[in-house]
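With one protein chain held back, the other chains of the complex are shown just where they sit.
After this line comes chain A, so read on.
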Amino acid sequence: MSHPRLIERLSPGQVAVITAIDRGGLDPSTAQRLHELGFDEGVDVELLHRAPFGGDPMAVRVGNMVVALRCSMARLIEVELIASAAAAECQAAAAE
């Protein structure tokens, strides 16, 4: 199975870890605020909710905090499924 690389591709309940943030795509002040809100390489994230009419913006749990952000910004954040979560999903898929 392939690992989702974007937050918006995560399915509900899946926990992923941030592997890279493309800071080049952001102005410095927004990049700083993203970090101030808890985004960072190595932090766990989960896609919680998506807005009506197209799913933009979305609500993401990052660490212990819930942050609302637009898809365009979320696409600058690369994530990878956490091994245990990925394994659990594989098992669930196999069981089906």
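Following the convention adopted for this analysis, a contact is a pair of C-beta atoms (placed from the backbone, for glycine too) under 8 Å apart; a residue touches a chain by one contact, two chains touch by 3 or more; residues count from 1.
As a convention for this text, contacts and distances are computed from a predicted model.
Selecting from "Acyl carrier protein", "Fe(2+) transporter FeoB", "ATP-binding protein" or "Phosphate transport system permease protein", the unshown chain of this assembly corresponds to "Fe(2+) transporter FeoB" (UniProt protein name).
Within the complete assembly, residues 29-30, 32-38, 40, 43, 48-57, 59, 61, 63-70, 72-73 of chain A touch the chain that is not shown.
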